[in-house]
Structure formats: C-alpha cells, structure tokens
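Note that one protein chain of the assembly has been removed; the remaining protein chains are unaltered in position.
Lettered A and B in written order, each chain numbered from 1.
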Amino acid sequence: MATASLSAPVAAVDDLTRDRSGHVRRRTLFDRCARWLLPLLFLVAIIPIVDLVYWVAVRALPTFTLAVLTTNPSGASGGLYAPLVGSLSILLVATLVSLLFGFLGGLATAEYLDERSASMVRITANVMAGTPAIVVGLFGYVTFVQYFGWKLSLAAAAVTLGIFMTPYVFRATGLAYTSVPSHIREAAIGSGARPLQYLLRVASPIALPQVLSGIFLAMAIGVGETAPIYLTTTAVELPPVGLLQPASALPLYIWSGFQTGYILPSAIHLAFQAAFLLLVIVVGLNILVRIVAARSRRRLQGLFQ
Amino acid sequence: MGHRLARWWPYAPALIPLALTVWLIAALLSASHLQNFGWAFFGFDVGNYGILIFVIGSFLTSLPALVLAMLVGLGIALASTTYLPKFVAAWLDPFVDLLAGIPSIVYGIWGYFVLAPFFGQNVFPWTTGHLGWIPGVGANRFSPSPTGDGLALAVVILLFMILPITTVLMRDALLSVPRDLWESGLALGATRWEVNRRVAIPYAKRGIWGAAFLGFGRAIGETVAVFMVISQVARLPTNIYAGTSTMSSLIISSIDAALETNASGVTYLHFLAELALVLLAVTLAVNIAGRWMIRRTYTEVAGL
Partner (left out) sequence: MGAAIGIAVVLLVVGIGGGYFLGAYLTKTSTSTQDITETGSTLLEPLMDIWGPNYTAHVNSHVTLSPSGGGSGQGQSESEAGTIDIGASDAYTASNLGVVDVPVAISSQLVVYNLGSTIDAVHLNLNATMLGEIYEDTLTTWNSGLITAANPGVTLPSTSITPVVRSDSSGDTYIFSSYCDFGYKGWTYGNSTKAFQSSPPKDSQPGTGNVGVINEINNISGAVGYVGISYLKDVENDHLGWAALGDNLANSASGGINTKDYVNWSIANVTTDANLALGNLNYAADGLAISLIMGGSPAGPTTWSTGAGGTNPAAGATPYPIVNLEYTLVKTSPSNPSHQAYVVQFLQWAISYGNNVSKYLGQVNFVPLTPQIQGLDQEALSEVQIAS
C-alpha cells in the first residue's frame, strides 16, 4: 500500500487559504485598528470628568476650611451652611413627594396591571422622565408659587423637584417588583397569601433594596437640578425655618456666582465651593446606588437557585 | 403580575404618571392663554413673538451633538462589548456613567470658566486657520471670539452630557445580540470588526435608533449648561462659533422679564409658557419615538 502523501491536501488547503488578493490582511488591519482605536474613545468620556473635577477642586479647595461647612453665607462671602442644609431639606421633602407618587404608582403598575396597560403606563413614565427641567420649573412656578399661593418656599421647590424625580422612582419600583422571581410569587399565592400579605411579607423584602438604589439615583439627579428650584425659591442666608418659607440651595449660589461674581471675587470662590460640595454629594449618592444595587443583585441571584 | 382585585383603588396609583403629565400640560396651557399670538408664533419675527429662530437654534445645537455622541458612543460601546477584556470594560464603563451624574450647572461653570477660554484661545484659532475653507468653519468679523462661547462650545458641552445615554443604550443594544449569531459570524472567518459591522449593528439597529432619539430628547431639553456657554442672542448663527439661542436657553434667560408686573411682562409670561409647551411637545415626541424603538432590546436602565 502506498503511503498517502499529505503534500497534496496540504497544498490544496494552503492554496485555499492563501491570501492572494491581500484581503485578509486588510480585513485584519481594520480589526486591529478598531481594537486599538475604539477603546481610545473612552478618553472622550474620561478626560472631561477628570478635567472638570480637577478645575472645580483647584478653585474650591484652597480656601475650603471646615468653617465653610458651618457658617452661613454673608453677602458675597462666608460659608455654605444655609445652602447645604437648604439643599438637603429640599431634597428630603422632594424624595418623600417622589416616593408618594412614584413608589405607589410603580407598585400598582407592577403588581396589579396586566401586561398591556403596564407597558402603556411605563411608556408614560419614561416619557415623563424626558421632560426638560425648565418646563417642570415653569410648571412649578405657575402652579405652586402663583396658583396655590405657596410663594417662594421650601414647599414649592420641593414639590416641583419631587414631581421631577417621580419618573425615576416609578421606574425603579416597577423594575424591582417585576423582578421578584415568578416561582416565589407563585409559591406565595399557591400557599394562600392574600395580595397585601404577598406584598408586605414576600415581595417587598426582595424588591426594596433595588427600590432603594433607584431612590438614591433619583436623589442624585434631584440635588443637582437648578431649573426646578430656580423659579420656586430664593437664596436666603439662614437655614430653612418652615415649609412655606424660602429655602436656599447650592445650585442657586453657583448660579449667582456666575452672574455677578466679578465685583466681589469672593462670590466666585463661593460658587466653586458650592459646586465642589454638590459634586461630593452627587458622587456619594452614586456610590450608594452601586453598593445597594450590587447587594440586591447578589441577593436576587441567590433566589434563583 | 395581575392579581384580579375586587376593589379599584389599588389600581389607581398606576395612573399617577399620566395624571402628572396631564396636569403639567394643563397648567402650562392655561398659563399661556393659547392662541394669544396667532400664527405669527411660528414665524421668524421674534418681535412679534415668533419662535422659529429658537426652534432652529435648538436643532442646531442638538443635532451635531447627537451625531458626535452617537459616533463616539458607538465606538465606546463596541470597545466595551467586543474588544476590551471584561475586567477592563468593567472598570471603564462606570466613568461614562459618572459623566451622566454631573449636575448641569457644574457643567455650565466648567464650560464657561475653563472650557470656553481653552477653546477660544487654543482650538478655534487652529480650526479657523486650517479648516477655514469649510463653509461655516471660517472666521468672520465677530466669531470666534477669544472668550470661546457660542454654538460650537454648546455642541461640545452637549456632547459630554448626552454621551452617557447614547453609550449605555447602544451597549445594551449590542449586548442583546444573541451570542450564537455572533459566534457563527466569527466561525465563518469574519473578523470581530466585520461581525460587528455586518451582523451586530444591523441586528441592534432599532436599539441604536432608539438611543439616538432619546439622546436627542435629552439634548434639546438641556437648559442651564447650554445657556451659560452659548452667548445667547436671538439670531441665527453666522458660523459655527457665533452665539445663538435655543428654546430652553431663551426661557431661562428671559424669565425675569416675564415676571415684571406690567402688561409687557404678563404677555411675555404667556409667550414663555407657550414656548415651553412647544419644547415639551418636541421632547415628548422624540422620547415616545425613542422608547418605542428600544422596547425590544430594552433593559431598563434606571436614570436614563
């Protein structure tokens, strides 16, 4: 028997795979270019963040002492105690408002609506999330400051901001409650749980961490918004004293520093310090979002076993 | 989902988003005394309360920013899903999300105090010198100004602000491509670039278009940052560096004139309310279109 020679098949395959026209090389070139160039585009995202944080820090930190956090603003100088407390107070009330509207709404959508209505409601909520902040601010001015007669107050600013934050809480709640694994839901109902029991005892402990991360996200968005509070409250130098009294907020000081800062240069420092403080709060809340989201994800995975 | 309940009131909260939106529209409608200005409202004559300049300005700032954000975002999404090792991507992706978290007013002061001088003194002299032959990129008598603010800077700032939404949505769209489709492309000898180009992107086309619409909606609605860098003037820009005006920047810049208690102030408030309704209508239309497009590849990404 003649030993089969491999040379012919090898030559045939060789022939087939030889890059005669140079196409393969060009195609690999494209791919290699993409592999190195595309990740560079991340720089377009990274450079602005680094630059922004750097510049805000450079202009804010040299004069940033503990006194800034504990003294009230005084004219164009002083500290940021009143705006900081004001921002947090407005945020607190706004979160409660957005919980009232968004949590209940998201819960009802997730639990009680059929698929078609639920998706329509979700579209409405998502569309509402796209409303420009200035439109919500103008709405807040016309409705709460003028029509309801609340005037420039903590309440007007907080409810306006709360309405702005509602879609995010709504979405997070809906997601959280629909991601309760169906076998758990069926087990609960099969065991005879009533809807309220199911909600309180079974679904909520599973869903709440994810709702929480959504609330923190809404708060991170809300604390930095200027337009909803610009028209509904005014800068005061004392911390808020009542719901129907004006409350200051950090974005207002940044805005006024931008407008009039040069005559009294301390106003620009105040503006950058307020910006720095705002960044710290926003980044802090975003970190909280990730921690809570990661924990809830881990927990959910456990439930699927 | 869908317990059948005997009572109606647990269903009621689901109407809240709709109710709030209707309330918002109704309040603005009543504040605007619709048809106060007749059809001149949709014209060019700003003195007669015509808004066309502002509508065009909104599009002139948002569309270029959107195109740039789509290109960069697509590149980042491709890099993140197919080219970078998973742990590297896991580290880099949060940076893009961080861009989304920065408040608009902080973008504004950074844009005005840092970015504008940089562009005005370093970038624009180069572009007018070397690219000035392209229509619109050359200098004219007034622009670019060394202070840097104007249309181009507004586009740059908007690019950074909508990059997160386009990137994340496109990443999700690409991730929704079935794995076996991907792998069969590779198995046939295509490079990763070719699989992306001919398989993944066409498959994810709807998600990508949805990302475009949603990013556009976000860009049009952006107010504070745009106002601070756009050198607002009620005029169409003469080149890419000139100042112009958008719907939202006009509202926030002249809200004070609308608060005056004389007759002209009251009319102006009507005008701004009606302009806000137009802005809302455009944003709603774009957002509805975008959400409808991404509904299949949609993984709910909270915050966008």
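The rule is simple: a contact is a pair of C-beta atoms (placed from the backbone, for glycine too) under 8 Å apart; a residue touches a chain by one contact, two chains touch by 3 or more.
In this text, all values refer to a predicted model and were calculated from it rather than measured experimentally.
Within the whole complex, the absent chain has one touching residue among B:231, B:248 or B:287, and that is B:231.
The hidden chain makes contact, of the residues A:117, A:179 or A:234, with A:234. Remark: the omitted chain is touched by one listed residue; of A:88, A:104, A:203 or A:227 this is A:88. Touch with the chain omitted from the figure is made, among A:121, A:252 or A:277, by A:252. Residue A:76 is the one among A:60, A:76, A:157 or A:188 that touches the chain not shown. Contacts to the hidden chain, counted on chain A, fall at residues 72, 74-78, 85, 88-89, 91-92, 145, 151-153, 205, 208-209, 212, 215, 219, 234-242, 246, 248, 252, 256, 258-264, 267, 288, 292, 295-296, 298-299.
The missing chain lies against chain B, touching residues 45-47, 141-142, 145-147, 149, 228, 231-235, 243, 253-262, 264-265, 268.
By definition in this document, only the chains that are shown with their structure count from here on.
Between chain A and chain B the centroid-to-centroid distance comes to 16 Å (mean Cα coordinates, whole Å). By the touch rule above, chain B contacts chain A in their complex via residues 1-3, 5, 10-18, 20-21, 23-24, 27-28, 30-31, 72, 75-76, 78-79, 83-84, 92, 94-99, 101-110, 112-114, 160, 163-164, 167, 191-194, 196, 214, 217-218, 220-224, 228, 248, 251-252, 255, 272-273, 276, 279-280, 283-284, 286-288, 291-292, 295, 300, 302-303. Chain A meets chain B in the complex at residues 27-28, 30-31, 34-35, 37-39, 41-42, 44-46, 48-49, 51-52, 55-56, 59, 101-102, 104-105, 107-115, 117-119, 121, 123-136, 138-139, 142-143, 147, 163, 166-168, 170-172, 174-175, 178, 189, 195, 213-214, 217, 220-221, 223-227, 230-231, 251, 254-255, 257-258, 271-272, 275, 278-279, 282-283, 286, 290.
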